[in-house]
Each structure stands twice: as C-alpha cells, then as structure tokens.
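Report on one structure; see the data block that follows.
Shown here: the complex without one of its protein chains, the others still in place.
The letters A, B and C name the chains in turn, as written, and every chain counts its residues from 1.
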Amino acid sequence: MGRYSALSLLRGAFNGQSHWRPAWRHPDPKPAYDVVIIGGGGHGLATAYYLATRHGIRNVAVLEKGYIGGGNTGRNTTIVRSNYRQEPLSRMYETSLKLWQTLSDELNYNVMFSPRGALFLGHSDADMIRLAEKGDAMRNQGIDAELLSVDQLRKIEPLLDFSRDARFPIEGGMIQWRGGTARHDAVAWGFARGADAAGVNIIQRCEVTGIVREGNRAVAVETTRGRIAAGTIAICVAGHSGHVAAMAGLKLPVESQTLQAMVTEGVKPMVQTVVMSQSLHCYINQSDKGGIVFGGDPDNWPSYAQRGQPMTLEGAVAQGLALMPSLSRLRMLRCWAGVTDMSFDGAPIIGPTPVDGLWLNGGWCYGGFKATPGSGWLFADSLAHGRPHEIVEPFSLHRFERGAPVDENGVGPMPNHR
Amino acid sequence: MLTIACPHCGPRAQAEFVYERTVDSVVPLDAEPAEAVAALFTRANPRGEDDEIWRHTHGCGGWLVMRRHRVTHAISAIRAIGPETLP
Amino acid sequence: MTELTITVLDAVPMAVLELWGDPAPAAKRLAKALGHALPAAGRAAGPVMRLGPTTWLIEGDHAALAKPLGEGGALTEVGGGYARIRIAGAGWRELLMEGGLFDAESPDFATDCVATTLIEHVTVTLRVESDAACLAYVPASHAGDLLHFWRQARVLVAA
Partner (left out) sequence: MSGVAREGATIGFTFDGTRYLARPGETLAAALLANGVRLVGRSFKYHRPRGILTAGVEEPNALVTVGRGGRTEPNTRATDLFVYEGLEARSQNRWPGLAFDLGAVFGLASKALPAGFYYKTFFGHARTWLKYEAVIRRAAGLGPAPTEADPDHFSQRALFADVAVIGGGRAGLLAAREALRAGKRVVLIEQDAVLGGGLLRDPREIDGQGSAGWIATVEAELRSGGARILTRTTATGHWDDNMLCLAQKLVEPGQVPGHGFAQRMWHLRAGEVVYATGLIERPIPFANNDRPGVMLSRAVRTYIRRFGVVPGRRVVVATTNDDAYETARALRDAGAEVVAVLDTRPAPAGADSGFAVLNDSVPQAAKGGRRGVKGLSAVIAGAEQHFAADLIAVSGGFSPAVHLHSQAGGALDWDEGARAYKAGAARQAARTVGSAGDPPASGAFRPVGNAKASFLDFQNDVTLADIDLAWREGYRSVEHVKRYTTLGMATDQGKTSNLPALEALAHAGGMTVPEAGITTFRPPYTPVTMGAMAGAAQGEHAVPTRRPALYAVHAAKDPIWLNAGYWKRPRAYPRGSETLAQAGLREARSVRQLVGLTDVSTLAKFEVNGPDAARFLERICATTVAKLAIGRGRYTIMLREDGLVFDDGTVWRLGENRYLLTSSTSGASRMATHISYVRNHLMPEAKVSVICVQEHYAAIAVAGPKSVAVMEQLTGEAPPRHMSASQPTIAGVPVHLLAASFSGERAFEVHFDARHAAAVWQAIDDAVAAAGGCAYGLEAMELLRIEKGHLVIGPDIDGRLSADDLGMGRMLNPAGGYIGHSTLHRPAFAEPGRKQLVGLESVNGDSIPEGAMLVPHLGARAEGHVTGAVRRVLGPGHIALAHLADGRARHGQEIYARSLTRGHTTRVRVVAPHFYDPAGERYRD
C-alpha cells in the first residue's frame, strides 16, 4: 500500500499519476475465516479494521452483497456529533467522536472530518431548557456543549430567519463545536484500504443467502460465492438486520423503514455548521462542493426499497425554508433513500445473539454514520474478547425483554412514532 | 406515494393514511406477559410481504389491514377492521 | 365564468351519530325518522353526511333522532369544532386541487358526494352542494390558516 501524501500527488504530476496501486484487493473468498463480517458498510469495515490492527485477528472476511459503502454509509447526511441526552448514548457516540478526530491520520486516508459545529436551534423557552438539559448532561461527562444567544447565532449563521414573526422564532441554540460532517464514502474506502492492508479479505458482490447452524451454533454462511465457514459471524447490515438475522431463525426488535435525504446544486458557502432544530424536523449542512444537504423525518412505514415518498421530503424542505428562507431558489439536484433498521427504543443493538457464535451490530435507526469508527472499535473489542465492551452493555439485545430501553426521545416501542 | 384502496372511500393518496404497526405486533388485551413482550419487541420484518395495520387518518378514520410487499410496495390484499358497519 | 367566492357560513349545531353493535336495526329506525336512509360511504343526504365507517354528521337540530336511535348508538355534539366554508363559482374544483391530494376535478365527485382529505396539511371534509359550490368542513382551529391559503390561491384559478 503506497502511502498517500501531498508529495506523492506531486510526484504523480510528473508520471501521469501512474504510480497508484489499488486501494484494496478483489480476492476470491477462502473456505474459512476466524471472523466473517456480513456487510461491507462503514461499520463492518471498521470492525474488520480494528480486529486486524488492534486485536491481531487478521483472518477476517467482509462480505458485501453489492459494493462497499453502497448502503447507508453512502446515503446519509454525513453528520457527526455526540450530543445525546442519555448517558449510554453520549458515551458511545463520544467514543466515536474521539476516533473521528484523528481518523484521517489513522487511516492515511482523508475522510474530511470537519468539526465545524453541530448546532441545535431552540424556538421557545421550553426548547432552550431542553437544550440546556442536554448540554448540561454532556458537560457533566466532559463532552463539549455551549449554549448560544441569538446574537451569537447571528454571527455564526447569518442567513437563519431571526425575525420575530417567523412561525417558530429562533430563541437561541446549543452547539457542539467538535461535531460536524465527514465525507461518507471516504470513511468506507479508508477503512477498507486499511483493513485490506492488514490482511482482511474484502469480498464484494458476495451476498449471504443463509446462515448454517450446528445445534445452537452458527458455523458458516452460505453465499452467492459458496459456503464460507467462520469461527464467529458478525452481522453489520443496517437496514437488512432483520432479513439476515432471520436466516439464523431470529426475530429482532427492528423494523426497516426508509429515510430520505437530498442535496441541492452547489453554491458558494452559505451554511457554516450543521443546523438542526428542536421544534422543526430537518437538518441542513453544506457539503464541500457547495451543495446544501437536507434530511428530515423517516417515511414512517416499513420498506426495504431505498425509495421514499416525495411529500415526506417536501415536508422537510418546507421546514428547512422556515429556518433559512434564502434557500428557496436553490434547486434539489438529487434525492435518495436508505433503509434504516429502526429499533424499538431508537438506540442500537450491539452484542451477542441467542445463537452461539453469531453477533449483531445493528438497530442504528438513522444515527449510524456518526458512530462508524466507534461502533467498529467497540464491536471489534467485543468480538475479540467474546463479551460486550462495557460501553455497549446497555445496548444488549435482551434489554427489551428486561424492560431497560435506552430511549433518547421517550416515545416508546413503536418505531413509527419516533 | 402509494395509492391505497380504502375499503370505505376507495383509492386515495397514501398521505391521507398513517401506518400504525404490523399485525404480528398486536398485543391482545389481557395478554400473558411473555406473549406481550414477544409481540411488542420482535418483528418478522420480512424483505417481502407482511400484514400491516394502517388508518385512513386524514379521511374516513377507518382502520385497515393490508398485505404489502416491502420492496415493490405492491399491495396484494386490503380489508377493513373495526366494528360492524353499514355500506 | 362566475367569480370564485369563499364564504364562512354561520355556525349551526352539529352532532356525530355513531352506531355500535349491529347497526342495521337503529339505521332502520333512523331512516324512518329522517325520511331517507342513512347515506352510504362517500355520500350525503339532506342534513346527514357520512363521515366514517360507523359515523354520520348531522347538521342542525337533531333532537328528534334521539328516540329512534335508542340504545343503538350515540349522538355527540360537535358543532363547536367545525367551521363551514363555502367555495362557490365554477372554479371551486380547481381551487380544491391546490395543496390537495383528492381528485375534486373528477366528474364522479358530484352533488351530495362527500370526501374527507388533506388540503394544505389540514384534514377537511368536502361536500358537493352543486356543480357551482362545495362546502368544506374545517376543524375550527385550522380555519384561519386555510382561509388565508384559499384566498391567496384564488388568483391561480383559471389564471
């Protein structure tokens, strides 16, 4: 693996950039691996990377039915933050955020993590109290959070609608300056390149069609490229968690739904931070290419189609325009949808399953991207030691039957109410 | 956006309807605890057809069960639920 | 073309009739009292308009229905909760397509047809009065918003 650097690019200027080698190999699957990871998204690749580089477990395959990073890794709005109210969530996301800060160097691949601030707007005294509560909870754990007055907000995001006759006037905000965005594809590619260099086999166009059990132990997977035996099987397939787990006879506390997002044509810088709102359901940021990236609520009905309902997106846009009216004449360039595995408390599910040798990392709802390095780090540690890492213990699969949900929004078990 | 054939109103835009839950997640009244926990906290969630409960919330308010494919979104069966009604 | 008018009608008493159990016997008694059958789904007849599977909206005084209803259901006052807005003029169908989801331009949506739908995010029940007018039953709290919307959109009708 040739190292990436400005110097190597400059060298390329004189050799027609002919010296670059593949970022990862395209191997055929071996008959058996110590660990088989199902799903070549960010989480699966990060898990493989940390297994190989931190735990010395290199006989690992990542099986991807399409192309790596083609699922939710490449379909989200690239937001990274750890500003959660519930302590198990903020601890886990903060673990991830710390990894983000040095991830480009770690991987020698610029994932463009841009800590330009994750901003929540408040539109009433009640909103501001809830934001302060969240900020206070974060600060109590040593996570950065800062309350902002309207005057401070004006300096940061001058194009927000600060008028008093706005439908939801802006009363202030809470910002996590260490939050921001990253280049989503680069995260998958960077982890893939690093994992590959450490010996992991990344096998694309290899769909898992069955999970082979001997007694209560999962021992192999059937794939479109043959049977592959595994010491441990780890499911990292986001929206398809339920589908894959069913191959092992499991029913999960998960419902797959569609989440849409869109991007506008590029313009010069106009949105500096990641803008979210306590009362309006949209989130806005501007990509490095200048496109305004827009997301909103999920479609709230079950689907595996990667295809949403246009009026859901229109609703998110309306709310975004309420925050920033000058977006009106920008044009939506592209919209897309991902399949999210909505869990029944809004928090992920990480840990062993009732089937021996089969582990699950899923249920990320629409919050998975920001967790990518942390999820990989914690899941790899859990797999390597054969027990859940202490930080992911609250996210066990059996928390629901125990009655111990981790419910950030307090809306209960119906994912479509979330 | 789907067209949903409301058993009472005929074909209407999906935006008039609200998805409630799957049939397999209905917790019967007086369910045993284990039965209630299983119904509430697990789903078949197939990448194929499933039975879903929707409501024509912004229409007649009636409830319906539809069998719908989760990839094609095609609705293969639909029926009303609720008390006895007149035509 | 006649000018499109948007008028808020005076409030009147209204009640929801809901039948439970086997609805047929009560419906029969009520039909006798009303002089016509309870309207089917999507229809209105006189002061009675079908709302939902088990419900009808009765406009005006409904005291005479309590006795024939008997124990077959209940009448519940709801008149305070609705604003009735009449949209009159040849363009009413076009106006109702603005911000809408329902095919108000369909020729099948004719006099005494009833439909509840979403218009500009508000749940509205429409009753066709004639080819020249439609009555919208709007939740009272949303009426101000919707009136504003219709009055603004009026310039688009046949514009």
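Methods note: a residue touches a chain if its C-beta (ideal position, glycine included) is under 8 Å from a C-beta of that chain, and two chains touch if they have at least 3 such contacts.
Remember, predicted model here, so these are calculated numbers, not experimental data.
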Where does the absent chain touch, in terms of which shown chains it meets?
A, B, C
Taking the full complex into account, find the residue in A:A145, A:A195, A:M247 or A:I349 that is in contact with the omitted chain.
A:A145
Answer key for A:G42, A:P88 or A:P413 versus the chain not shown reads A:P413
Which of A:G231, A:G249 or A:G266 contacts the chain that the document leaves out:
A:G266
Touching residues of chain C against the unshown chain: what are they?
11, 13, 16, 18, 20-21, 54-55, 71, 73-74, 76-82, 97-103, 105-106, 120-122, 139-142, 144-145, 148-149, 152-153, 155-156, 159
Touching residues on chain B - with respect to the absent chain
1-3, 13, 18, 20, 26-33, 35-37, 40, 53, 55, 57, 61-63, 72-73, 81-84
Where chain A meets the chain that is not shown, the residues are 4-6, 8-10, 12-14, 16-17, 20-26, 66-70, 74, 87, 100-102, 104-105, 108-110, 112-116, 123-124, 126, 129-130, 132-137, 139-141, 145-147, 159, 161, 165-168, 174, 180, 183, 185-186, 189-190, 204, 264-270, 279-280, 286, 288-290, 307, 309-311, 313-315, 317-322, 325-336, 399, 401-405, 407, 409-413, 417
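Criterion: only the chains that are shown with their structure count from here on.
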Between chain B and chain C, centroid-to-centroid distance (C-alpha), Å
26
Note: chain C sits from chain A at a C-alpha centroid distance in Å of 47
Spell out, as numbers or ranges, the residues of chain C touching 2 or more other chains.
none
Which parts of chain B, given as residue numbers and ranges, touch two or more other chains?
15
Residue numbers on chain A that touch chain B, as the complex places them:
240, 242-243, 246, 251-256, 300-305, 307, 309-311, 344, 400-401, 413-414, 416
Given the complex with chain A, which residues does chain B contribute to the contact?
1-2, 14-15, 18-22, 37, 40-47, 50, 52, 70-73
For chain B, which residues are in contact with chain C within the complex?
8-10, 12-13, 15-16, 57-62, 80, 82-87
